[in-house]
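Shown here: the complex without one of its protein chains, the others still in place.
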Amino acid sequence: MTVTAVLLISCRDQKGLVAAVSDFLYRNDGNITHADQHTDPREGVFLQRVEWELAGFRVPRDGIAEAFRPLAERFGMTWSLHFSDAVPRVAILVSKLPHCLFDLLARWRLGEMRADMPLIISNHDDARPIAESFGVPYHHLPVTAATKDDQEARIIELVERERIELIVLARYMQVLSAGFTGRFRHRIINIHHSFLPAFAGARPYHQAHERGVKVIGATAHYATPELDQGPIIVQEVARVSHRDAVEDLVRIGRDLEKVVLARAVDLHLRHRVIVYGNKTAIFD
Amino acid sequence: MTVTAVLLISCRDQKGLVAAVSDFLYRNDGNITHADQHTDPREGVFLQRVEWELAGFRVPRDGIAEAFRPLAERFGMTWSLHFSDAVPRVAILVSKLPHCLFDLLARWRLGEMRADMPLIISNHDDARPIAESFGVPYHHLPVTAATKDDQEARIIELVERERIELIVLARYMQVLSAGFTGRFRHRIINIHHSFLPAFAGARPYHQAHERGVKVIGATAHYATPELDQGPIIVQEVARVSHRDAVEDLVRIGRDLEKVVLARAVDLHLRHRVIVYGNKTAIFD
Amino acid sequence: MTVTAVLLISCRDQKGLVAAVSDFLYRNDGNITHADQHTDPREGVFLQRVEWELAGFRVPRDGIAEAFRPLAERFGMTWSLHFSDAVPRVAILVSKLPHCLFDLLARWRLGEMRADMPLIISNHDDARPIAESFGVPYHHLPVTAATKDDQEARIIELVERERIELIVLARYMQVLSAGFTGRFRHRIINIHHSFLPAFAGARPYHQAHERGVKVIGATAHYATPELDQGPIIVQEVARVSHRDAVEDLVRIGRDLEKVVLARAVDLHLRHRVIVYGNKTAIFD
Partner (left out) sequence: MTVTAVLLISCRDQKGLVAAVSDFLYRNDGNITHADQHTDPREGVFLQRVEWELAGFRVPRDGIAEAFRPLAERFGMTWSLHFSDAVPRVAILVSKLPHCLFDLLARWRLGEMRADMPLIISNHDDARPIAESFGVPYHHLPVTAATKDDQEARIIELVERERIELIVLARYMQVLSAGFTGRFRHRIINIHHSFLPAFAGARPYHQAHERGVKVIGATAHYATPELDQGPIIVQEVARVSHRDAVEDLVRIGRDLEKVVLARAVDLHLRHRVIVYGNKTAIFD
């Protein structure tokens, strides 16, 4: 596995952007392995993802950010730099339903997800045996309306102590405060069990059954202060029919939820997502 | 092509229903070619579709309804009887966008849709050349807020004069009155260009683009007084990405709309749909 | 959870079949919860699945087969009778790739799969830690061309000793002998990592990449003596593009394989599958 650097860039669309970035890499002997860009003409926004091999690159790893900064400033870029051998630290929050948690841990155990998993937090104690069978510390932080602020403060403390980069809400059924989602902006991924914006809020499978839809879905999105309104990363659907009771929708939906959440986490961890406005560009 | 009879039945779930219907057919030497039923335990509803060959059936065609009536009354059935060689009469309502109209007429011309097509109505004159190229009479009935009642009255007059059984709203962009939809209950099929209940109302592709969804859809449903709330017949979706501008969603959506509407009309014309509550059972 | 009985029936199509079966249930006060049938006119075959509540049924559980036999013989039926509270015993065979194994065990652990899991067999020792973490006995039975017969004999011995009803090949990369597949006819489910009949045999993802397809798939089927030719139970596909290297196809395919295999096993265990000729009817 060759080590690569990834630049994620967004800025106002201007002439010469691609030329400038590609020239920067070319002058320094960068071997580009993946490059993709997108211009949104309505918003006047330019987005780019470019990945190149560190081996042979003339700028040493520690100096790349410094070397790129003048160019970034010239164009007024919002940008981030990542290295493929970094191992991000991920926390999972879960309530009672454990299928997404189990699925993420299985992928992690089987080496499909490059991450450290030092932290599982739940408002219930049900999933503890699963966490323990995977050797991941489990924190049971019950919550009531009265203790919500305290509980969130405790979560923040754990997340920061463990230097968590990504928080995954794996069917965590508590609404997080605006303070919380704002603090970890674009670093919290939630799975909602409907194809948003249909059936936002509680009990989407019951709503879907009640409405008699022929298609159900799941949506992974970044959590924002507005419930179920954050930038969508992945959506997937499955066909259903009048034969399917609510329990069947729940059963069929579980597989959607697992796959959609895992795919979103994977895209995020591989630096394939750029958020702009309330949308995402996915460079896969 | 052998001629068949179709019974569509719905009633309160009771023991002996399937036995009674199958016994009725068996005693009269009915050769069943398709039978399907569904029990909704939550609603306590039983639905059945059964189709059998007329050839060899002991009850003459004209006497079948009479012969079946006592059984239907015993179980309190809502039921209808259809024959496969009947040719239903269909009217199409359209506004400016002609792709669904064109698609339906092409299917009709190519013999894919067993129906007579004596009537196209539009609030604009744009689609007249298409109607004429297929030899279908075209009625231009402009509408304003002030003339809405009159225009609807005129539509009703044409529909009844032509003994229309099914009205297809092929991107007809006017909201129909409760009186109109009530008069042709479960006989009006509308295509909505989103996967309902997401993006009901106006400009769903703009709404979808604004929200940044990764999936768009189309929904065919029976029109009811509540806009975009009627029983869903068919839904289909397509994947989209950040690369797709609103115009791309419109372009991708056109194919969804055409296929979804045509499939719903086909299911209706082949007596494959039973409406119960605000839902449909599709026996395909 | 109410206990139900399920009859799976296949026979030559004849008049009176549905009437006879429904009359049998009605006379004995059977409360039908699910009934579905299919007539294949080309093959002249009739298939039926009917499920009813044991509570209130006049024939005691132990006497149902006896009571039904005369009717079955009159029509020359092939049939089987199942009860929803029986817990089938399942064995999993696996080679090196553990994702399907892990997925099945997770579903089992989470209570999604009603079965006992007393036996995992592999020609490698790699998956032992997974089996042990779920508390399932693991048998490492290495195999070479020379020892193939002995190894299969050993598998048969274990399967029969454990009274296994269903064998799941969860990416078991050995070709089983005709003797083996014949012995457990329609009781072995295999997952093949392509949409058969495309890319049968070895390395289907490499074949798919080489061919430049835009869609990949997975197929669960009953294993028969002819490799990858058995009756198909479930197929699912995913979109791919020129951007996807073989490793991406493998990654995307893993999720397909897991879901497709699990769904096929679930359908089999819930008695939703009837095999006829080299095909399946799925009554879901």
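We just call them A, B and C in the order they show up, numbering each chain from 1.
Convention: a residue touches a chain if its C-beta (ideal position, glycine included) is under 8 Å from a C-beta of that chain, and two chains touch if they have at least 3 such contacts.
Just so it is clear, the model here is predicted, and its values are computed rather than measured.
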(message) Can you list the shown chains that the omitted chain is in contact with?
(response) A, B, C
(request) Check each of A:25, A:77 or A:188 against the chain that is not shown and name the one that touches it. (result) A:25
(message) Considering the complete complex, identify which of B:13, B:29, B:53 or B:255 is in touch with the unshown chain.
(response) B:255
(message) Please identify which residue in B:15, B:82 or B:99 touches the non-displayed chain.
(response) B:99
(request) By the contact definition given up top, give the residues of chain A that touch the hidden chain. (result) 15-16, 18-19, 22-23, 25-26, 29-37, 39, 41, 239
(message) Touching the absent chain: which residues on chain C qualify?
(response) 38, 40-42, 195-199, 211-215, 217, 231-237, 241-243, 245, 277-282
(request) Kindly note down the residues of chain B that lie in touch with the hidden chain. (result) 98-99, 102-103, 106, 109-110, 112, 133, 243, 251, 254-255, 259, 262, 284
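Everything that follows uses one rule, which is that only the chains that are shown with their structure count from here on.
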(message) Building nodes from the protein chains and edges from chain pairs that touch, which of line, ring, star, complete or other describes the result?
(response) complete
(message) Could you classify the chain B-chain C contact as same or different, where same means more than half of all interface residue numbers appear on both copies?
(response) same
(message) Quick check: how many Å separate the C-alpha centres of chain B and chain C?
(response) 37
(request) Mark out which residues of chain C touch at least two other chains, giving numbers and ranges. (result) none
